[in-house]
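Okay, here's the structure, questions in a sec.
What you see is the complex with one protein chain gone and the rest in place.
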Amino acid sequence: MYDPAAGDGTLTAPYVLEYTYRRSLGPVIGRFLTGLRDGKIEGIRTPAGQVLVPPTEYDPHTGEPLTDFVEVGQSGVVTTWAWIAEPRPGQPLARPFAWALIRLDGADTALLHAVDAPGPEHMRSGMRVTVRWRAERVGGIGDIACFEPEPVR
Amino acid sequence: MRDVAIVSFAQTPSLRRERDKDEVEMLAPLLGEVIERSGIPRKEIGFTVSGSSDYLTGRPFSFVIALDAVGAWPPIEESHVEMDGAFALHEAWVRLQHGDIDVALVYAFGKSSLGSLRDVLVTQLDPYYTAPLWPDAISLAALQARALLDAGLCTEREMAQIAARNRAKARQNPFAQLRGDFDVEALLASPYLVSPLRKHDCPPISDGAAAVVLAAGDRARKAVSRPAWIRGIDHRIEPHSLGVRDLCRSPSTTLAARKAGVLGASVDVAELHAPFSHQEVILRNALDLGPNVDINPSGGALAAHPMMVAGLLRLGEAASRILDGRAKRAVAHATSGPCLQQNLVCLMEGDP
Amino acid sequence: MSEPVRRIKAPVRLAFEINAGHALTGFLRAIAEGRFLGQRCVSCHKVYVPPRGVCPTCGLLLGEEVPVADTGTLTTFCTVNVPYEGQTMKLPYVYGSILLDGADIPFPHLVQGLPVPEVRMGLRLKAVWAPPAERKPTMESILWFSPTGEPDAPFASYQEHL
Partner (left out) sequence: MNERCAVIGIGQTKHTTKRDDLSLAGLVREAALRALADAELSFADIDAVVIGKAPDMFEGVMMPELYLADALGAVGKPMLRVHTAGSVGGSTAIVAANLVRAGVHERVLTVAFEKQSESDAMWALSPKYPFQPPLLAGAGGYFAPLVRAYIRRSGAPLDVGMLVAVKDRQNALKNPYAHLHLPDISLETVKASPMLWDPIRYLETCPSSDGAVAMVLASEAHAAKAPRAPAWVRGTAMRSEPTMFAGRDQVNPRAGIDCAKDLYRQAGITDPRREIDVAEIYVPFSWFEPMWMENLGFSPVNEGWKMTAEGATAMSGDLPVNPSGGVLSTNPIGASGMLRFAEAALQVRGQAGEHQIAGATVALGHAYGGGSQFFSMWIVGSEKP
């Protein structure tokens, strides 16, 4: 007989929510990820002239549809960053790395990705980084393995 | 608008892990308590609405099971938002505006401890560009904190002071989870969790529940001596992508505050739903709070942070200070989404 | 260039540790001992098996524990002919609602031990338990329900439990 007063404790059990979702992409996301597979980064231009990277199907401020693709640079500027000393499962790198928002050359918005730097002392906002492509690309945000600090010239 | 007030508030203690009670066992006594405290018979409740998320339990329809705690018989008029309970309260406030019912019950529950919360919250993110990288919730908050530090809008010391102050205030709050006196120098000497955030900059993982009874007009006046009148309540949302937003500001909080009549109002107390220390700075600026406002007398979200509940807790804590006469006018804030994406602001006031 | 990318696979794996709560823990520990344990509402006096913490109509924590028989009446059922993800039973099989003697709410479980076409509303059933050594505090310790051989219960005796 279960008696809470006796400190018997309630039952607990492990449970794993596990599933592989199949996501259809639509024209805009599909085109962006196709570009990544082919080693190209494309943004989308809003009527106000902003170039959004990554591109969305709609203007984030007005909801209006967007279709005007523009190729942008493969290097850009870190707008903010955070150093994760203990990466978690599924994250882009297994060794310590920086998360960063990166505004690519020619873009007006920033993309979230990882920066492979030797340590946090090598990171600062405003630094330039460049894309490191994954060798085997399938059409996904993970086709960008990460970014890396641009060699100082 | 019809006068609507919070007439009672109750909460469970926030615990790192509520091992013994399931959600229904947490809620049933709590709902009994909040109804009894309102002095309004259960049968007078015309509308019931709750806030929760299936993803905290990893199972669909968790709110359906929780309904058992309400005693929904004979059948009741009831609704649920997959949002923080603060947004459920907004729905109840709207419903009471119709004038055909006078009393509403609002509750929220969340056991954040069941899964790994910072990973569970990844499923909130854009499923194509962001979630596949599994950026955990603390990392995203750290990006925001860095932006704030870079802009010179706060310092790591101020962040530690905010953490220490909230947890010191929480000593007065028997329901809080993290409370006590913390030495700012010692906090600053501790290692980063995800730099620039240290452990103290982050909210605890909490299990808990909260409930509020709302009543309109004379029914509220009859129920309690000093109802916490809702003078304005509004919520607004921002774009989802962090790379599109100015992370140093919270324009949606400012807009909601303007709509709720908070801007320019003098308030005694502000309960801000800032799970991370630096977010208190953003919210203070967004709400334009003066130096004399008592911020988070409860200890805020840094002292207790049951997901889906913490926003409703802010409304309840602010209201309770009006109900018992400690405050004349209070502002409460609730947030949802990564890095303060969506924000609700409520202005409450006691009768003079 | 090859075909455009139209879809992605998005794996999710989240680990949880689930609590049974007070009431269900008590029930499951009794199940491990080969007994059904209900709980009575302090207000409406109905007996719930399994108890789910509160009386859902009164909204009050349930009160005294009440032993409930492992025999009962099949109130309604369905015959399952369709396989689905995670399903292990051989088709077709019967899934029924069983009003245990002494309980006020039907208990859902498998019905076995007679040909599928002979399963009917009002059938008297008894729980078939896993061997004592294999019983654990889980629902699987009850293998299924099978006929007692008693005459069928009259419709009037269970029609309020449909």
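As written, the chain order gives the labels A, B and C, with residue 1 at the start of each chain.
The rule is simple: contacts are C-beta pairs under 8 Å (C-beta built on N, C-alpha and C of every residue); 3 or more make two chains touch, one makes a residue touch a chain.
All values derive from a computational prediction rather than experimental measurement.
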item: Which displayed chains the hidden chain touches across the whole complex; value: A, B, C
item: Hidden-chain contact residue, picked from the options B:Ile40, B:Leu255, B:Leu312 or B:Ala334; value: B:Leu255
item: Hidden partner chain, residues of subunit B it touches; value: 1-2, 48, 53-55, 58-61, 63-65, 67-68, 72-83, 87, 90-91, 94-95, 97-100, 120-121, 123-128, 131, 234-241, 244, 251-252, 255, 336-338, 341-342
item: Touching residues on subunit C - with respect to the absent chain; value: 6-7, 10, 12, 18, 20, 24, 28, 44, 46-48, 50, 55-57, 75-82, 84-87, 89, 92-93, 95-97, 104-105, 107-110, 121, 138-140, 155, 159-162
item: Footprint left on subunit A by the chain that the document does not show; value: 11, 13-15, 17, 19, 21-29, 56-65
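Just so it is clear, only the chains that are shown with their structure count from here on.
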item: Chain contact graph, described as a line, ring, star, complete graph or other shape; value: complete
item: Centroid distance [mean C-alpha coordinates] between subunit B and subunit A, Å; value: 29
item: Centroid spacing, where centroids are CA-atom means, of subunit B and subunit C in whole angstrom; value: 38
item: Chain centre separation in whole Å, for subunit C relative to subunit A (CA means); value: 45
item: Shared interface positions of subunit C, touching two or more other chains; value: 8, 10, 12, 14-22, 24
item: Touching two or more other chains - residue numbers and ranges from subunit A; value: 4, 10, 12, 15, 17, 21, 23, 25, 33, 89, 140
item: Subunit B - residues contacting subunit C, complex; value: 18-22, 24-25, 28-29, 31-32, 42, 57-58, 65, 67-73, 111, 114-116, 119-120, 123, 127-128, 131-132
item: Subunit A residues within the subunit C interface of the complex; value: 1-2, 4, 10-25, 30-31, 33-34, 37-38, 89, 138-140
item: List of subunit B residues in touch with subunit A within their complex; value: 19-20, 58-59, 115, 118-119, 127-130, 132-136, 139-140, 142-147, 150, 192, 194-197, 239-244, 247
